[in-house]
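As you look at this complex, bear in mind that one protein chain is not there, while each of the others sits in place.
By written order: A, B and C. Residues from 1 in each chain.
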Amino acid sequence: MHVEEKLTPETFPAEPEKATLEGKNKFLGFWFFLGGETVLFASLFATYLALKDSVAGGPSAKELFQMPIVFLATMLLLTSSLTSVYAMHHMRNFDFKKMQLWLGITVLLGAGFLALEIYEFTEYVHEGFKFSTSAFSSAFYTLVGTHGAHVAFGLLWILTLMIRNAKRGLNLYNAPKFYVASLYWHFIDVVWVFIFTVVYLMGMVG
Amino acid sequence: MANHTHVQNPKVDVQYRRKKNAEEMKHQIISFTLMIFLTLIAFFAVGYEGFSAWFSVPFILLLAVVQVIFQLYYFMHMSHKGHELPALFLYGGVAVAFITIWAFLTVVWI
Amino acid sequence: MSTLARKKGVGAVIWDYLTTVDHKKIAILYLIAGGFFFLLGGLEAMIIRIQLAVPNNDFISAGFYNEVLTMHGTTMIFLAAMPLVFAMMNAVVPIQIGARDVAFPFLNALGFWLFFFGGVFLNLSWFLGGAPDAGWTSYASLSLASPTHGIDFYVLGLQISGLGTLIGGINFLVTIINMRAPGMTYMRMPMFTWATFVTSALILFAFPPLTVGLIFMMMDRLFGGNFFDPALGGNTIIWEHLFWIFGHPEVYILVLPAFGIFSEIFATFSRKRLFGYSSMVFATVLIGFLGFMVWAHHMFTVGLGPIANAIFAVATMAIAVPTGIKIFNWLFTIWGGSIRFTTPMMYAVAFIPSFVIGGVTGVMNAAAAADYQYHDSYFVVAHFHYVIVGGVVFALLAGAHYWWPKMFGKMLDEKLGKVTFWLFFTGFHLTFFIQHFLGLMGMPRRVFTFLPGQGFETGNMISTVGAFFMAAGIIVLLANVVITTVKGKRVGNDPWEDGRTLEWAVSSPAPEYNFAQTPLVRGLDAYWIEKMEGKKGLTPAEPLGDIHMPNPTILPFVMSLGLFISALGFLFHNDYGWGLPVGIIGLLITLVAMFFRSIIDDHGFHIPKEEVMEAEKKGAGA
């Protein structure tokens, strides 16, 4: 059976992402990559925690952070996690159209999140909280910015997949790709949970 | 490389699989609701003046951990079988993450 | 893209290697590039030793010494030892597990090219204003103060090559988990495969902290960050932690594959099964695990306090136990065996006492209170060259001799091999043994010279003489390679005659597809089992059929080149107007290449059954 062969809901396997050896490899390799990413973000978080009070005369977390924006961003990203679950649900049901639709919503929510973050950063800069203001500012922008870069990359990735496969639909060659991209998206959400807790909420507590 | 080998061709009833998927989706929505709920509590705990930092910081950290477990086990399907090695390596990462953060909180004096 | 290569022109061969995704060719690329960097690092070592031969020497200047010293350490660790380890892994592991290739051939090529461009980038610093000069550890206060662009080359070069290493690590993990031939359970995997597996896991968890440290350093030096600037609240100790959280596992990333190589060699040339195989596996995993809990033993004198020092001291000592298990298992592999002293076996045998000396001085370092004396003295230099040269370099030399026929189809000359061995072995002990005492007598490391009258003269002179012996050994090895390539005779599948693992069941060099039929593995030392039952070949696990192969591609090369260009641009963005645009263009090149990779479907191609049969009949694939 060729991977690009047209499938029907009957022939479509239950776990399309792991139906081929390539799929299995991708699946496993990507999870391992996430294990590495865990350590990467841990190093960023650890540094942030060590430097969060080193404001060197610049603004402190308590002075800067505002609940509404963070809350909105959190809701957007959390919801986008659910919508990508929906997308994978439809992938397993071999319903390509619906999958694309939910992926589209995911991308929109993600873009909204990114826009909020950019807005937030520009506000901070206006308030005199620049990257080079203090050790705290460097650590903050690097941690949150690395997450933001992940979001941006995730958006590009999902979009590329959607457009590339728009015409030809779902098959065993691209199913693992969609699945892995959605894993990535969830991981971004996992990281954000810690960012809003450790950086923003703990920052506001002081 | 042999991508032509392992495609199972399950003669499983599509109907049955659909139903199972729908059921799983239901679980997903429940866990999502819980996650949103946890998030709300966390924001509330911080917004509410009555709690001291001694309470709210560990509390919201706990909420974050619970929420992440939802993400991992439901959204990312880590509860399904075939995730033994992913879990092993993820927890490997978490272990290294943990000692890194622990070290930075204790032996980097500021 | 046919399989049976016809005679090709030079250009075609180069193109072939630029685009290859075949693990065996990538192994050769790693061997050549890593070998080149080893010579470079060795040359730097020779400069160090010449400068330190006599007190108050002015062979090179103080500033230049620091550049040479830094580049020696950095080159040897990142650009010589690790790539050479990767060369062995790529050459052997897929065949050892009965696979046709690695899990991600494309990523395999990408990993190589990232390492290669990272290494070239780092060495460009020699010509563009000066090499890094803050030691391979590049401690933050000094590296931020360094006036040239050297440290920037260090940061960006290591970032790029580190990415390549990380990719390589993930690739081997998945390969070993998913691509094993039927019957090859985890506890039937050859020891070198196990070592590769654990090493790859270490890479996965150790490189991200380095990545983060390098990002911080880059931010501080190039983009106005304050991570390590105490005046603005930064903290230099963060760099030290991040570096060593990476750095300590790194030394096991180097030595575990070395252990794996020796395990193969001891078994082969003692004609005996590896003694205590399961405890060897257990010990390897345990070393890997403990490797993450001990990093602060490099920071005993930083002032972390007695509690941290005591914990890390005891944790460090614990690693002696699993390592000891391995040492004794090797000794008992030989026990009762029938040893043949080939060149690889000579290295393996010499490794045991040499490494044990290095290992036990490591445990001495681990005694925190005593390390206040050893730290940053030549005692430490002696320690780590004993484990690295006596462990890793011996293993790489042994592995190169052992698998040379498998990689190139010809045996290195055994006589010359033994000449190299004796020169290198003698030189090694001459150079580094005396350094223990220099350190104890009060000689700090990283000194460009020393003053007379402190009792350091004799020791340093002996050490320098020893280094010349090592250099002579390496030159003989180079001659050996040239002679073998020109005049060597082709050899068959199992040139050492006592091969035990699957790589000795296929022709030398292995055909493009490794196995015409995926073998069925019936136990540890799969090939040995078949041989003992009087069979010529392996038991196949599948019928002969068309073989699916991945397509060659230039994209990995382009992606890496893009990052290389980008790094160059960003490095100079504060000095020249073209810096920023070039930096962005480079990134775009990489992104576009990634985009193409994503949208071009790559289903590979098939080698028809008939061609496979013909190749098998000829006995040689390529």
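Please note the rule applied: a contact is a pair of C-beta atoms (placed from the backbone, for glycine too) under 8 Å apart; a residue touches a chain by one contact, two chains touch by 3 or more.
As a convention for this text, contacts and distances are computed from a predicted model.
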item: Per UniProt, the name of the complex member that is left out, chosen from "Cytochrome c oxidase subunit 2", "NADH-quinone oxidoreductase subunit J", "ABC transporter permease" or "Acyl-CoA dehydrogenase"; value: "Cytochrome c oxidase subunit 2"
item: Residue touching the undisplayed chain, where the options are C:V92, C:M189, C:A313 or C:L430; value: C:A313
item: Residue in contact with the excluded chain [from C:G276, C:G537 or C:G579]; value: C:G276
item: Which residue of C:T148, C:T426 or C:T449 touches the chain not shown here; value: C:T449
item: Residues of chain C (touch criterion as defined above) contacting the omitted chain; value: 61-63, 65-66, 134-135, 139, 141-142, 145, 230, 235-237, 270-273, 275-279, 301-303, 305-306, 309-310, 313-314, 317-318, 320-321, 324-325, 327-329, 331-332, 334-341, 349, 352-353, 356-357, 360-361, 363-364, 366-373, 375-377, 437, 440-442, 444, 446-451, 454-455, 532
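The rule is short, and it goes like this: only the chains that are shown with their structure count from here on.
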item: Distance from chain C to chain B - Cα centre to Cα centre, in angstrom; value: 36
item: Centroid spacing, where centroids are CA-atom means, of chain A and chain B in whole angstrom; value: 14
item: Residue numbers of chain B (touch at least two other chains); value: 1-4, 85, 89, 92-93, 96, 100, 103-104, 108, 110
item: Shared-contact residues (touching 2 or more other chains) in chain C; value: 173, 177, 204-205, 209, 233, 235, 238, 245, 603
item: Contact set on chain C toward chain B in their complex; value: 100-101, 173, 177, 201, 204-205, 209, 233, 235, 237-238, 241, 245, 292-293, 296, 304-305, 308, 548-550, 603-604
item: Interface residues, chain A side, partner chain B - complex; value: 1-3, 9-11, 13-15, 18-22, 24, 28, 31-32, 34-39, 41-43, 45-47, 49-51, 53-54, 67, 71, 74-75, 78, 81-82, 85-86, 89, 92-93, 172, 183, 186-187, 189-190, 193-194, 196-198, 201-202, 204-206
item: Of chain A, residues touching chain C in the complex; value: 3-4, 21, 24-25, 28-29, 32-33, 35-37, 39-40, 43-44, 47, 50-51, 54-56, 131-139, 142, 157, 160-161, 164, 173
